[in-house]
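Of the protein chains in this complex, one is absent; all others appear in place.
Presenting subunit A:
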Amino acid sequence: MIHFILLFSRQGKLRLQKWYATLPDKEKKKIIREIVQIILARNQKMSSFVDWKDLKLVYKRYASLYFCCAIEDRDNELLALEVVHRYVELLDRYFGNVCELDIIFNFEKAYFILDEFILGGEIQETSKKSAVKAIEDSDMLQETMEEYMNKPAF
């Protein structure tokens, strides 16, 4: 089971946090600080796996963003790497050449896509088609560009 997923920039700015185990907010903040520090300190030659408490961190950097997920000791590390990759692919497919700014300005979409892909810390849908289709279906219900520009800016 995945315990949490964090996305953060090379500057250590958190871009997305998803928790699959219930923790108090204070504890979450502490964990985020600790993990960002651990991972930013590692260099590219190192493995993508870090033992952390009784969990394992599996991470990968895509351009300016680090994707990190914490899995249990018995979980499959390589597959966790591909979970991260598949999520990046889903974001990419949705946003088209996804970049950090897309995730900053459309953070809610990043959460929705993640929810289609992973639920309760387990993979829900590994097919790219199905997962993206769910989001695109719902986007049919969203505002058009024209509607968007007509909305007030405050």
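Everything below uses one rule, namely that contacts are C-beta pairs under 8 Å (C-beta built on N, C-alpha and C of every residue); 3 or more make two chains touch, one makes a residue touch a chain; residues count from 1.
Going forward, contacts and distances are computed from a predicted model.
Enquirer: The chain that is not shown, which UniProt protein name from "Elongin-C", "N-acetylglucosamine-6-phosphate deacetylase", "AP-2 complex subunit alpha" or "Centromere protein K" does it carry?
Expert: "AP-2 complex subunit alpha"
Enquirer: For review purposes, identify every residue of subunit A that touches the missing chain, sorted by number.
Expert: Against the left-out chain, subunit A lists 1, 14, 17, 20, 22, 29, 42, 45-51, 54, 73-74, 76-79, 81-82, 85-86, 104-105, 107-108, 111-112, 115, 119-130, 134, 137-138, 141-143, 148-149, 151-154.
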